[in-house]
Every structure is written in structure tokens, then in C-alpha cells.
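The complex appears here without one of its protein chains, the remainder shown in place.
The first chain written gets the first letter, and so on, giving A and B; residue counts start at 1 in each chain.
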Amino acid sequence: MKDIKNITKNQIFWPITALLLVLLFNLFFTPGFFKVEVKDGHLFGSIIDIINRGSPLMLLSIGMTLVIATGGTDISVGSVIAISAAVAASLVGGEMIFVEGVQEYVTLVPMPIAILATLVVAVLLGLWNGTLIAKLGIQPIIATMILMVAGRGIAQLITAGQIITIYYKPYFFFGGGYLLGLPFAIFIVGIVLLIIMLLIKKTALGLFIQASGCNASASKYTGIYVDRIKLIVYTLSGLCAGIAGVLISSNIKSADANNAGLFIELDAILAVAMGGNSMTGGKFSIPASIVGALVIQSITTTIYSIGVPPEITLVVKAVVVIMICLLQSEEFRKLFANTSWLQRRNTLENKISN
Amino acid sequence: MKGENILLTMKNICKYFTGVKALINVDFTLRQGEIHALMGENGAGKSTLIKVLTGVEKLDEGEIQLLGEKVQPKSTHEAQGIGISTVYQEVNLCSNLSVAENIFIGREPMKFGKIAWKEMHKRAKMALEKLDVAIDVTQTLDSYSVAIQQMVAIARAVDVDAKVLILDEPTSSLDKKEVEKLFSIMTKLKKEGIGIIFVTHFLDQVYAVCDRITVLRNGEFVGEYQTKELPKVKLVAKMIGKDYEELNAAIKGDEHKENKKDFTQEVFLEAKGLGKKTEIEPYDVTIYKGEVLGLAGLLGSGRTEMARLLFGAVKPDEGEMYIEGTKKNIITPLQAIKSEIAYCPENRKADGIIPDLSVRENIILALQSKRGWMKYIKRSEQEKIADDYINLLSIKTPSAEKMVKELSGGNQQKVILARWLLTQPKLLILDEPTRGIDIGTKTEIQKLVIEFANQGMSVIFISSELDEMLRTCSRMVVLRDRVKIAELTEDELETNVIMNTIAGGN
Partner (left out) sequence: MKTKFQTKFIPIFITFLLLMGLLAFGSLKYTGFFSLQNFFNLLIDNAFLLITAVGMTFVLITGGIDISIGAVIALVCMLSANLLQKGWNAFVVMVLMLVVGAVFGTGMGIFITKFKMQPFIVTLAGMFLARGLCYVVSIDTIIIDNPVYVAISQSRINIGTGFVSWSVVIALIVLAAAFYVLHFSKFGRRIYAIGGNEQSARLMGLPVDQTKILVYTLNGCCSALAGIVFSFYMLSGYGLHTVGLEMDAIAAAVIGGTLLTGGVGYVLGTLLGVLTQGSIQTLIMFEGTLSSWWTKIAVAALLCLFILIQRVFTLVKTKKAKPI
């Protein structure tokens, strides 16, 4: 009994339960959901699809978890995706040329440089958010809203209002390639996750982030530079969004300033909420958020496969976010606790012990 | 005395917070035209009683009667409606609004469906003139001093046709003259038949204006007394309880006074002309090794500000600081920590504990920042440290992994103390370390302070309770109005000397 209690107390228990429930639902209602085929040495199937399509979201949820842990939020991630996709696409670009009758692909700038430049841009955007929030003291929602709105404009300017198509084949490997039979994107997620987890667990960064999010003023008195912590998390969030932008543009082989990463900030925030993280800052678990991201992607895929109009997902997600926050609200809990027998017993015990 | 015109009675008031009994069968009676002091140490239940009376908290048992009728206000608004007004310790008005609005908001005079601004200004002026305050009521509140703001708050409270006026530590940020002014206002209001409940911890003030005293201790009713018939010493004994004498003897006897050392040998820290505009006037101070230096003064006198400058929590805009002879530039807490200075802030909840982190994490936090984020303290080492300090300070917690917010106030304070001891400071600054914690823990902390000093650590001790300062300190700096006004040596450390210096008498 005690063991079970300990398991349910673990933060990752509930997101995993949710994931299992979604999968269970599919086991019964979506024929062929768990079918995994091997084609050309790659694995194919809905599950693999979830992993592949969910990779950008998983990346975002890593950054978003850290940001929310400091008590902030970053709603600019969608725009950062659009900008980095635009930068990557316009730098890689690519042309199909015929050299002596053989197709060949060339890039505008070498691909590694293009990707590096993209990530630098993403880091700078994250730093910009971080500076507004940590140095100027602007509320996170407003600071990142500025980039959310203006960022789409910047992406439009980079792409000159067009959808840029990418013609350079090696670039497609990131978002569409396979390694050891698995989508390559998941390896990128794995690497980012590993690095961040090492940073969090092997240095004091994780502790400092939690402390700053939980009580910023007290953290300052213990010698933590809370401003720097904030700067770091927003920069990391920008970087994660930048990598996600590369994955997305590579997967759809183009950059669309209007639609790349549109509304994905909600998914990222929802993933963090689903992971059972406090939305007001403090304790956090990145693996739990990753599972949360997987739940969201599974639901999205499920909705597509059972034929519910996909338009409704946005509504469902918005409602779920509110529900989760509601469950975290002490006032809301009190509303129920007051009427429950437990409360009555407590006051009774108090009176007796007096 | 105007006789026994009973205005307000509170009978058998009980209030429980989850698991804690805040008030147990408390009685309180207020008569018309009297000033009635509500006394008790921190945590005695004064503020809970006030909260119950003003509708901030719901009472669990008991009855309140106003002019013979049973009342149970559910909000401050309702309380005001039936004639119970409150002026709080920190001015609870809106500084972005004008003085007149602050007096009239919620019940502005209307004319043709509009707020009659002229009328309001006129009436505000009159209301303030009644208290002998003549100011431009159209200015925003934040353009006036705290004392004026306090008067505005009283004007507001009285103007709503108050029968009962509650003054909750209104004098803590006022100087002597302002206090006298306040008292004359109180006496005036008393003559008009208003019953005033006066909460304060300045004994002299109680004897200066109050007719009656009700004492609470540990949430229980101790008694109601005529001021004239209760000497100060007895009042203190009632507030503190029987164990007062024993306590005093236990600490003072063997450890403190016998170890009369000459501290003026080795200097740890020397500040020269250190100051910051709007915080504290430039001051010089020397802190010797192994001494307990008290910072005395009223709330808002600059005690905390002085400490914050030393800790780098506020960046000084002038002056120099020398630590063990070398000049140091300390403008952030981390620099102070690295120079072996530690600071337990005044407000434990807001600036001390990280509520959702475990006891272990709370303890290692300062040491971790001292070492830098790259050199993460190993988990096993963390656990060992935490256990060691839990034992050393006898922190009552089921385990080091318990969230610190689940501990009692006193134990939280010990966790913060552990946090700073762990950094092995040479100077430990304690700002109100015993506020709001039980008397047992209080004594323990006082004992520890003396012990640290004996081991060679310098301690700066800030407290509103003079007795506590007298018990622990070997030297005192007195502040008033954000200026350092005196240094008192060990021989001068006597209650009335200190009181007089604080008050600016002699």
C-alpha cells in the first residue's frame, strides 16, 4: 500500500497514466494503431509518427519547463520557430542543378554554417526575451508577446512574404531521416534532453532555477543571481525553439512564416502543465513534461485517425490547460475540501485535541 | 471614566487554523469613550482577534456584540458598515490616489450621477482639519510622509462614523512628536465617545494614553486590568508568563555577563561613511571579532537598511568598507557571502525560506552559491550536512526531505540559521530572528547567538524587543530616522538609557 502511494506521489506517474490511457483508447478504437512495419529498413506506424511529429514539441517543452519553473512564461516560441525556419531555409535554400545530366543539389551557404547561424539567431531571440524580463523587469507575458507578434513580422521580412521551399536533400535528414530504424529527430531530442538534464542534475543550476521560481527575493538573499538564471532559461527556451524550427522546416521542406509553429506555444505550455509542473514556478520535472508532450501528440494523432474534425483540438487543449490550472488552484481545492467529510473530521479532531 | 457604557463585547472567541489553535475562549470588552490597549507578545493572538473582529477571518466559536446586538461581520466592508474601523500598522491606503480620495473612496459624494470632486475635497479638508492636519488634499498620497499618511488613514476611519476604532501598531513608524500628535487625536476622539482599541508593543505609550489593558498570551485570555492598577513590571510578567524570570536567569547567568571580554582587540569590519540616499544617511561603524552588536531603534529607523548595506543587498552610493583591513567593494549578496558575511532577513516568509524546497535544499543554498553553480555539492554530502545541522540546532522535522513550508515558524528560522552557519561566516547579521516564534525556540536562538560570539564570530543582532537585545548584546548602535545617532558601550546598556536614546530625549 505504501509503495503504491509512493509511486502515485511521483510527479511523472500521472502523465504516464494519461499516456497509457490514450494508448489504451487507441488499442480498442483505432485499428492498426500499434502496427509497426519495417519498410526500407525504417520503422513505420502511428507510434513512430507520434515520436517523429512530437519531436519539436518535446524540444519546446524542455525549454518551457525551465521558463515556467522560474515563474515565467514564453509565448514567443512559435514565432522563434518561424524565424529560425525562415533563416535556415533562406540560408540553405538549395537549388537543383544538372551537372552533366546528373541531378545535384547545392546550398547557398554550407549547411553546418547555415544551421549554426540559425541557432545563433534563436539564442539571440531568447536573450532578447531574457533581457526584457530580467534586466528591464517587464512581465514575461508582455515581453514574450512582443516577440510573438513582431516575430512573425520579422519572419515575413526574411522570407519576403513567400513560402521558401528548400531543395537541399541532406537537410531533410533532420526532420525526415532515420537512424537505426528510428526517426532521426528523436535522437536530437535525446541529445538536447541529455545535455540539459546533465546541466540540471550535475550542477546547481536546477536547484537555483527552482529556488528563483519559488521565492525570488529569498533567493537573492542567498546569493543567487536571479536575473542571470532568468536570462539563461529564456535563452535555453529560444535555443530549443530554434532547433525545433530546424526540425520543422526540414520535415516540411519549406519555411512558412505565417503558419510555422502557429499556436504551438499553447501545446508547449500544456505539455508542461500535463507533466504536473506547478504553473506558478518552483519544482519541475523535464521528463514529465516530455511525457506530457507525447500525450498531446498522441491525442492530436488520435483525433486525426478517428476522424474527429481536427479544428476542435485547440478548444480541447485550451479547456485542459484551464482544468489543470484549476486543479492546482488552492481556492478551487478548498471549495471541495470544505464540503468533504475529511475537513469536518479535521476540525473535529482539532476540537478534541484542544 | 464615563462609566460602564459597554460598546463591544467579544465572548468565548475561538479560532482554529489547520491544526493550530490561534484563539481559545478569549473575552474582550470595550466601553464607550475609552482607550483600551490590547497587549501580548508576538503570536499571542492580538492580530487574530482583530482580524476576527473586522471580518478578515471567520470566528469558529463565540459571539460578538456591538451595542447589545449580535454581529458577525464577514468582510472589512461589513465591519465598517456597522461602525468598526481599523488603521493598520503599515499604511493601508492607495498611494496612487489623492489624499481626498483615500478618505472617501467607496463612499464618494455624488452629484448628478458624477463624483462631486469639489465637495469631496472640501469635506476631506474638514475631516483632516478636525485632526489638526492642514495639507493639500488633491495631491497624491505618496507625496506625504508616513506620519501624514497615518493621519489620513485615521481621518478615513473616523469619518465613516466609527463607533469602534482599532489602531493596530500605528506608532511603529512615527517619531516622538508625531506620536504625541496621534495621542492628542486619540484623546479627542475618546471624548467624542468612540471606543479605541490600541495595539502596540511600546509599554510607555500604553501608560500614556490607555484606560484599560487586556492581555493575551498564546491565544488565551490572561486578564483585563485598569491601567492605573497594573504596574509595568506586572504587565510584562503577564505578557510573558511565569517563566520570564527563569528564562532571564538561564541565559544571562552563566554565559553572558561573566565572559566580559575586551572585544576592542581585533576588528572584523569597518564601514566609513557608508550610505545610500532614501535608505540611510552615511554612517561609520566598526565591528569587532567575537562581539554581539545590537542595532536598536524603532521600526523604520534604519536598522534593517544599515544591515542591508553591509550585506550588499542594497548598493551603497557612497562610503567604503574594510574587512579585516582590506578594502572590499560589496554590492551584491554573493560578494558579501564570499567575504564571510551572512544575513538572516527580517521577513522570514518573503525573504528567508524557499517554501517548496526541502529542508536539505534550503540549508545548502547559500553554501552552494558561495561555491558557484558548477561545483554542485554531492547529494550524499548534502544529506550529511542537513542531518548534522538538524541535530546541531535541534530542528524539529520528520526528515531532511520535508518541505520547509510545512515546518513551524521557529523551525523555519532555525533552517535559515543553519543555511548561514554552513557558510562559516565571520559576521552573522540577524534581523528580527525571533519574531513570531515560540518562547522556547526564542531562548534557544538567543543562547546560540551568545555561543557563536564566544567562538569568535561577530554578530549583528536586530530586534524590536529590548529585553532580548539586553540579554544578548555587548554593544549597541542606536538609530533614529535613518540616521545613526549613538553607540552605547556595555556599561551603558540599560533599558532607560536605550529608550531615551531611541526617543531622542537626552
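In the analysis below, a contact is a pair of C-beta atoms (placed from the backbone, for glycine too) under 8 Å apart; a residue touches a chain by one contact, two chains touch by 3 or more.
The structure presented is a predicted model; accordingly, all values stated were derived computationally and were not measured.
Asker: Would you indicate which residue among B:Leu93, B:Cys210, B:Leu230 or B:Val449 is in contact with the undisplayed chain?
Answerer: Of the candidates B:Leu93, B:Cys210, B:Leu230 or B:Val449, B:Leu93 is in touch with the missing chain.
Asker: Pick out which of A:Ala18, A:Leu119, A:Leu132 or A:Ile229 touches the chain that's been left out of the picture.
Answerer: Touches the omitted chain: A:Leu132.
Asker: Give the residue, chosen from B:Gly106, B:Gly325 or B:Pro398, that touches the chain omitted from the document.
Answerer: Considering the complete complex, B:Gly106 is the one touching the chain left out.
Asker: If the missing chain were put back, which residues of subunit A would it touch?
Answerer: Residues touching the hidden chain, for subunit A, are 73, 75, 132, 136-142, 145-150, 152-154, 156-157, 160-161, 217, 220-221, 263, 266, 269, 279-280, 309, 311-319, 321-322, 325-326, 329-332.
Asker: In the whole complex, what residues of subunit B lie against the chain that is missing from view?
Answerer: Output for subunit B: 75-81, 86, 88, 92-97, 101, 105-106, 108, 110, 113-115, 117, 138, 142, 156, 276, 278-279, 308, 313-314, 333.
What we mean here is this: only the chains that are shown with their structure count from here on.
Asker: Could you work out how far the Cα centre of subunit A sits from that of subunit B, in whole Å?
Answerer: Roughly 45 Å separates the two chain centres.
Asker: Note which residues of subunit A are touching subunit B in the complex, please.
Answerer: Per the touch definition, subunit A meets subunit B at residues 202-205, 207-208, 210-211, 214-215, 217-225, 278, 282-283, 346-347, 350-351, 354.
Asker: Write out the stretch or stretches of subunit B touching subunit A in their complex.
Answerer: Touching subunit A: residues 16, 18-19, 21, 24, 60, 311, 313, 332-334, 336-337, 343, 345, 350-357, 361, 365-366, 368-377, 419 of subunit B.
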